[in-house]
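Written out below as structure tokens is the structure these notes cover.
Only a single protein chain was left out; the remaining protein chains are all shown in position.
As written, the chain order gives the labels A and B, with residue 1 at the start of each chain.
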Amino acid sequence: MKIFQKEVKLKSRERGFHLITEEIISQFSEIKNIEIGFLQVFIKHTSAGLTINENADPTVREDFETHFDKMVPENQSNYKHTLEGPDDMPAHIKSSLTGSSVLIPVTNGKLNLGTWQGIYLCEHRNHGGARKVVITAYGN
Amino acid sequence: MKIFQKEVKLKSRERGFHLITEEIISQFSEIKNIEIGFLQVFIKHTSAGLTINENADPTVREDFETHFDKMVPENQSNYKHTLEGPDDMPAHIKSSLTGSSVLIPVTNGKLNLGTWQGIYLCEHRNHGGARKVVITAYGN
Partner (left out) sequence: MKIFQKEVKLKSRERGFHLITEEIISQFSEIKNIEIGFLQVFIKHTSAGLTINENADPTVREDFETHFDKMVPENQSNYKHTLEGPDDMPAHIKSSLTGSSVLIPVTNGKLNLGTWQGIYLCEHRNHGGARKVVITAYGN
């Protein structure tokens, strides 16, 4: 089995849902060496997540942010973990709702995504900074 | 490492949560060649998802649909991405809540699922059509 792994810092992004497919691929040319296999992106944080969704209309990403803020609101009186600010505890919960990694099939050296699919960084903190991800590709 | 990959069109299903374990397995006999490893099913769409849940009582799947419709309602005045119909933006959000793939351990040529576990196709569009999935099995 071939396996390639790299830790990468994504550029800092504001709170919201962001398309990062190109940033991932451009930093990981090793994927070309995999005929059949997978690429995993794993985020090493607990207040930002990853998911796969629509790669075209930016309003999809805006509506994601709107809905997540409604589904996991800030300043709930029953939150106990409030020391790090009102955006912190909701950020933890939101991260677990999408999850901290994506695992994408690779076919002939390329991500085998659907036409409309892209990788999202889900940044749930107001000032999350540059997020670290571990990128691993493996296969034959 | 052995690795087998196939792109398959699932039969068209109505909106809701559907058990597809048998449809997946019946189209992928290659799994028998894996003694220890994994099967991944990855859906190439952004308005339908995959998850693992109860494989017996059909009312579980009905209650999933009821709850997801309540948790991510249609026709919210703050949605901007509305051009493709009221079921579209909620479908994107719902898809990311379950995720677009499942990764199941394989033991002795078979899915190592719990007694009550099955693979669900979560069809969130009113007319989603036949959904494409990439099925990959790998291991020794």
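Just so it is clear, a contact is a pair of C-beta atoms (placed from the backbone, for glycine too) under 8 Å apart; a residue touches a chain by one contact, two chains touch by 3 or more.
Since this is a predicted model, take the numbers as computed values, not measurements.
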Of the residues B:29, B:78 or B:112, I need the one that contacts the missing chain. B:112
The one residue from A:9, A:44 or A:110 touching the chain left out of view is A:44
Please identify, in ascending order, the residues of chain B that touch the omitted chain? 1, 36-38, 51-54, 57, 59-60, 62-64, 66-67, 71, 97-99, 102-105, 107, 112-117, 120, 139-140
Touch rule applied to chain A and the missing chain gives residues 1, 3, 5, 7, 40, 42-46, 71-72, 76, 78-81, 89, 92-93, 95-97, 99-101, 103, 132, 134, 136, 138
